[in-house]
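The structure under discussion appears below in the form of structure tokens.
As you look at this complex, bear in mind that one protein chain is not there, while each of the others sits in place.
On to chain A.
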Amino acid sequence: MIRVQQETFDVGAEQRAILDGRSDVGAVVSFTGLVRDFNERPEVQALTLEHYPGMTEAALGAIVQKAEGRWPLQGVTVIHRIGRLTPADPIVLVVVASAHRRAAFEACDFIMDYLKTRAPFWKKEHTASGDYWVSERDGDHHDASRWECS
């Protein structure tokens, strides 16, 4: 399940939903990304997440499909928030269910790496010293490239 929304999300509820009525899931891994109060500049007061409606959902769907092709997964939930968020707010949730922990850990890691480099979201940070668009990080591309050579 893929959702792009302004509202917050409840990690517990999303995890329960993915497991509801199933007894074949042996492992569920969830990752939650939060707004930090420091980034390229200190004192981040808020950030605004913009996306490209339509393409966003398609890109997330393609990433999940890729993960499902690599690992035996029994359920995947990806929720990404948009709009204005403040420090400590959750931004993104990935929940992955599988029969075994390794697949769940790896698929969750993979989905986040690909999401950060391929899904059309952009962050604008609002700080005490003004607003700026966050620039891409080489580290994210390096992280995503780990999955290409295996």
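Convention: a residue touches a chain if its C-beta (ideal position, glycine included) is under 8 Å from a C-beta of that chain, and two chains touch if they have at least 3 such contacts; residues count from 1.
Basically, contacts and distances are computed from a predicted model.
Enquirer: Refer to UniProt and select, among "Cyclic pyranopterin monophosphate synthase", "Glutathione transport system permease protein GsiD", "Succinate dehydrogenase subunit C" or "Heme exporter protein C", the name of the complex member that is left out.
Expert: Result for the unshown chain: "Cyclic pyranopterin monophosphate synthase".
Enquirer: Touching the hidden chain in the full complex, which residues of chain A are there? Just list them.
Expert: On the chain A side, contact with the omitted chain comes from 6, 33, 45-46, 48-55, 58, 80, 82-84, 91-92, 112, 115-124, 126, 128-131, 133-136.
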